[in-house]
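Of the protein chains in this complex, all but one are displayed in their positions.
A, B, C, D, E, F and G are the chain letters, set down in written order, and residue numbers restart from 1 in every chain.
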Amino acid sequence: GFAQLDHHRSVRQGFPEVVYCEGKTPEQSAAILSRLGAAGQGPVLGTRANDQVFELVKQSVPDMQYDPLSRTVFLKRGIPSPIGDVAIVCAGTSDLPVAEEAAITAELMGAAVTRVTDVGVAGIHRLFAHLDTLYKARVLVVVAGMEGALVSVVAGLVHQPVIAVPTSVGYGTNFAGVTPLLSMLNTCSSGVGVVNIDNGFGAGYLAGMINRMGISA
Amino acid sequence: GFAQLDHHRSVRQGFPEVVYCEGKTPEQSAAILSRLGAAGQGPVLGTRANDQVFELVKQSVPDMQYDPLSRTVFLKRGIPSPIGDVAIVCAGTSDLPVAEEAAITAELMGAAVTRVTDVGVAGIHRLFAHLDTLYKARVLVVVAGMEGALVSVVAGLVHQPVIAVPTSVGYGTNFAGVTPLLSMLNTCSSGVGVVNIDNGFGAGYLAGMINRMGISA
Amino acid sequence: GFAQLDHHRSVRQGFPEVVYCEGKTPEQSAAILSRLGAAGQGPVLGTRANDQVFELVKQSVPDMQYDPLSRTVFLKRGIPSPIGDVAIVCAGTSDLPVAEEAAITAELMGAAVTRVTDVGVAGIHRLFAHLDTLYKARVLVVVAGMEGALVSVVAGLVHQPVIAVPTSVGYGTNFAGVTPLLSMLNTCSSGVGVVNIDNGFGAGYLAGMINRMGISA
Amino acid sequence: GFAQLDHHRSVRQGFPEVVYCEGKTPEQSAAILSRLGAAGQGPVLGTRANDQVFELVKQSVPDMQYDPLSRTVFLKRGIPSPIGDVAIVCAGTSDLPVAEEAAITAELMGAAVTRVTDVGVAGIHRLFAHLDTLYKARVLVVVAGMEGALVSVVAGLVHQPVIAVPTSVGYGTNFAGVTPLLSMLNTCSSGVGVVNIDNGFGAGYLAGMINRMGISA
Amino acid sequence: GFAQLDHHRSVRQGFPEVVYCEGKTPEQSAAILSRLGAAGQGPVLGTRANDQVFELVKQSVPDMQYDPLSRTVFLKRGIPSPIGDVAIVCAGTSDLPVAEEAAITAELMGAAVTRVTDVGVAGIHRLFAHLDTLYKARVLVVVAGMEGALVSVVAGLVHQPVIAVPTSVGYGTNFAGVTPLLSMLNTCSSGVGVVNIDNGFGAGYLAGMINRMGISA
Amino acid sequence: GFAQLDHHRSVRQGFPEVVYCEGKTPEQSAAILSRLGAAGQGPVLGTRANDQVFELVKQSVPDMQYDPLSRTVFLKRGIPSPIGDVAIVCAGTSDLPVAEEAAITAELMGAAVTRVTDVGVAGIHRLFAHLDTLYKARVLVVVAGMEGALVSVVAGLVHQPVIAVPTSVGYGTNFAGVTPLLSMLNTCSSGVGVVNIDNGFGAGYLAGMINRMGISA
Amino acid sequence: GFAQLDHHRSVRQGFPEVVYCEGKTPEQSAAILSRLGAAGQGPVLGTRANDQVFELVKQSVPDMQYDPLSRTVFLKRGIPSPIGDVAIVCAGTSDLPVAEEAAITAELMGAAVTRVTDVGVAGIHRLFAHLDTLYKARVLVVVAGMEGALVSVVAGLVHQPVIAVPTSVGYGTNFAGVTPLLSMLNTCSSGVGVVNIDNGFGAGYLAGMINRMGISA
Partner (left out) sequence: GFAQLDHHRSVRQGFPEVVYCEGKTPEQSAAILSRLGAAGQGPVLGTRANDQVFELVKQSVPDMQYDPLSRTVFLKRGIPSPIGDVAIVCAGTSDLPVAEEAAITAELMGAAVTRVTDVGVAGIHRLFAHLDTLYKARVLVVVAGMEGALVSVVAGLVHQPVIAVPTSVGYGTNFAGVTPLLSMLNTCSSGVGVVNIDNGFGAGYLAGMINRMGISA
């Protein structure tokens, strides 16, 4: 076959291989997802998928779900009841697809997820109305485009790890997310780890890992 | 001579030509500053100067002053008592040289200046302690390096024009001020105009112009 | 709901929240604009909109208008008769959409607006024919693509604040507006504040703020 | 004074403000560090310091220490016996200063630290000899310059969170650390958060936060 | 005609001119390929072709073949039985088109080609399962997108020349292949030559040249 | 009207204003071109046009011509018989549109033009076959994409001015023409002036100016 | 020897090889310059030289001259009386070294040179005072740093070829001359050819070539 599945991964990393569907034909994506659906006992996840992938994979794995906002295909299988608390904080309406990719990924890793939406710094009182939610999380994912200042503000307020996700929301010198990425890497607040632009999956995965520390492990 | 002074400028723009001393020999800078000191009735300003320039120019214009922090040589001449209120807000100790260049420029343009220092967003309560000062200004200059998030927070709180100055304070992907510049250009708050990296002069000048609107004009 | 409207903004900033319609579904944009139309007494503005957004929002707010050139949806409500004078100066025909976004924004903020079009520096006498218009403005917005030299020429001639807007008009090393942006940030003329590429809204907003200084405030 | 210390930070974040000494005069840095030394009961940390800063601060706080390799000035005060296990994995000898900044920061946050040095992928068997050390850590910090491939290899092998630190070690198209930064942001392995180039402090801080989860909290 | 064919090239370089079909009309590409097909005794190759080019050229050269995966049009003519061993190692399924362009080019140059697929470093044991294949090759082509770490790992394991091909597979800060390109140029392993992003042809050609050294020459 | 035609230009520069049709509606472009056609006695030129512009303008100016390869709309009016000799040298078939834009522009400026095509340095003997043509030109325009090396080779062989035009032909690190642009700006041969990427018009115009020196002037 | 002098160049290009002294030891530079001084009848030129090179070469070629402003070492030999008129127009005092490198190069090529200094667009009336000088030149070299707008203004006023030289004068987003370079490449005025940043030599050489057209040739 064209793909060498890494079935060993759930042993090595506690989570099976995740399928990145972009750059693959729908047939290739669906075939890999179906094999993962057939092979294991745990969850299955495909990111950057589309309707076509979903229609194909549903034929062999009927329980598979699809979330069009985040473009994720997934199977919630073998997940115990949600533990901990991952807060997903999001600057604007346009950042929702990336935030939701993070949320679904964290949920598949067993996390309880709290969503806080549209709290960009242009009206900072909106964020302050959610301080309690921020304080009680175990780990936070902050998703922002434009200039990404939300990360610095949130990370300056809390004492938990913050995973920062720049999005490609913006125009001109936003450079498709480069500006919030740089902003997040240079934050004057401490306790921030950054992932690639629009990489909701990566943030959700890392947050999911951290969330279960001292609980599951 | 090597320089064609723009003596017409104070008529045209209400402020005489300002000397940018970098890339000129101290002798060239001092000669131009001396001629401006001899020619007019108004203030004189040289930016990015140094001790040497000052020592030379003092010989012919004894009233000339030098501020080593901002590296400005200046003559406070023909300035009526300060009007309006320009607030210069600065994120960290390392941004002070640029902030002070802005402050001195605005003062030479006749403005009353209020300085607010070391209020970066890593500890946002420090900024909130100064809200009254921000609200009573006519125009604000916000100076920040690192990720420059202070601009978005301040501009989201006030209803006056904000002039944003990125500084080259930071390292790695700060890229000598490119990151706060991009952050400021992409701010999700409204009412912000941006100047070049480390251009305290430009910000002070523009703020000085705006500050006197409806007062002097 | 997916969006947390910042109704507090008109108190805080003297102008209600403006909706950035790009990256939102037409339904999302229209819903937010309709709520703003229903809630307040002041003007409403949506930028980077399109026909679809307009058709949807018109159903609940029949007075809403749409300008296809600048892609703005707006409601001229609660605006006293225009005050001051904002001159919008534009280098070429292709820069008109951005210039018009600035003009409409400034008008919604209560400004009288004067438009000067197609006066790029390749034929500088065209600009000189409009000197009187430039001199009588309270604040100028200069919109230019290509190499953006118009900003330096205008700001060298006038004594009022200049808000510079680079546009993405050009090709090759224009880099979608990066060249005029850099040119404007490095202008040898004083009194210039720069906004993001194609950000007519931001320039109109800042100019609108400055325009009312000493009149409305 | 020129600096507004954020004494509230240890309450808010469980760790006092850290002093970034670059861009400050030695006198400024020493003054701030001395005040922090005098004020609290917890640890004190200054990064990017030098001999001069240390000599000055020692005069008022004799217990202060200096590590010239990582250029950190610090006071190990109020730290209970080390908990957990932070593994600091480092690609080459030239990356040691950054790795050590991370190690000292994590130790000041109460972590037990294990150092693994000179295990770059050019000779991958050297890394495999340390697999046991990697597997028993709670969280890993991976420090690498050149092309930064070590992060992908380590994160592909372990199931714990990995904090990746690109260093400016390299030449030509390394672009002072941009290449390993990009490499780490684009890693095909999951569970990686990235910090700024040469930001050992930021990585050590985040690792220290994660390390105490489920132990101290 | 619009094209001056370089018929001399097979004498000078041991391989006829290869047609780069992008940026040419299908008619232009087909006309050049047909002339090469008519003129010589050796192989013919067109890269970045499409169905249309193929349909046109087949009319005059019926033996011409088309591989849609790699978008190559080619004529296997005058090639003796395959010699040596070029291993084409590929990180992920999405890199296959580039890898196959390299494979077909090398085969047209007379090489025996071994393909190793989907062995990215996220699951490094998959690569180790192919070590024998790597060791017995005369020269290796390594094709990878994302962060391109596979090149460093492979080149650290083998003692043969490695030709590295970055692909544009990835998103965000992948910058359409710039990240794996930089990663490969900065590899800490020795014995690596790099070609342009997505340039499977260039890698296959160079590998084909090296492969025949000491055999055909 | 939306456009202020610069009728003064043919007096000032010896050639009327040229219309850049990109970013204008076909109606706007056609209206301007028609006015220029009606107003003057000299040639008319519109670049980056298309069929639609041509169809519209033909209605009012029937003599107008359209060249689809270079996308120029033009009127050959008031041009005396061609003088001098402008050689347009072009690296590959894909560079022809830009080369032809240069050729038509130079012809409208009164130049005799010689075209030399498909002489890229991969087969340098093809260029040497045209040495006589190169030597007898008054000025040369060299058009190349990929790595643009043709400029260095040609300018090293001749003693006339060379106008270099980088094209966006290439892929990957070609960066849409940035690579040949940089190559041409850094040429080790003397006597080269460079224009923007794909700017055949600019090169033809400058070559046309130089060509008539000492003949028409 | 380490260098293969291109003695053939004065035949091929009408001017002998010019020595680029940067990156060579003073001994290497002086040796090459001495050989050129001994060998020919024409002028000799070394750019980016220094005192040391001059002292060494003077020992064997006593007539050699040195201009410390432009850092050129040269021998005015075999040059007939100056012909034509090359105007060198320069924006600010800091651009003088580059302007003078251009002037000396053009003079060595036989040109009469007119210098116009300190006429940047911040005070555009200073340029207009020199219009007669601009109009009577055969070719113009325009030298500018900052935003380089002077090129667009000058080229919009004259009908002769303009050679544009960006300089590295500026700071922040000037990026050591990249901003004026981009500005010049994107000029909305016609008839401009651009050379590398700070390449006064290249501009003077090309201007010298053009200047003698129709006179010497």
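As a convention for this text, contacts are C-beta pairs under 8 Å (C-beta built on N, C-alpha and C of every residue); 3 or more make two chains touch, one makes a residue touch a chain.
It should be emphasised that the depicted structure is a prediction, and the values quoted were computed from it without experimental measurement.
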Identified contact with the non-displayed chain, of F:Pro97, F:Gly123, F:Pro161 or F:Gly202: F:Gly123
Listed residues D:Leu75, D:Val141 or D:Val169, member touching the removed chain: D:Val169
Residue of E:Gly23, E:Gly37, E:Gly110 or E:Pro161 touching the missing chain in the full complex: E:Pro161
For subunit D, residues in touch with the removed chain: 93-94, 96, 117-119, 122-123, 125-126, 169, 171-174
Missing-chain contacts mapped onto subunit F: 91-92, 120-124, 146-149, 152-153, 155-157, 170, 172-175, 178-180, 182-190
Residues of subunit G in contact with the chain not shown: 2-4, 6, 8-9, 12, 17, 20, 22-24, 28, 32, 166, 168, 176-178, 181, 196-199
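The rule is simple: only the chains that are shown with their structure count from here on.
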Separation of mean Cα positions, subunit G and subunit D [Å, integer]: 51
Distance between the centres, which are taken as Cα means, of subunit G and subunit C, whole angstrom: 43
Per-residue multi-chain contacts in subunit B, two or more chains: 12, 92, 122-123, 157, 172-174, 178, 181, 185-186, 190, 196
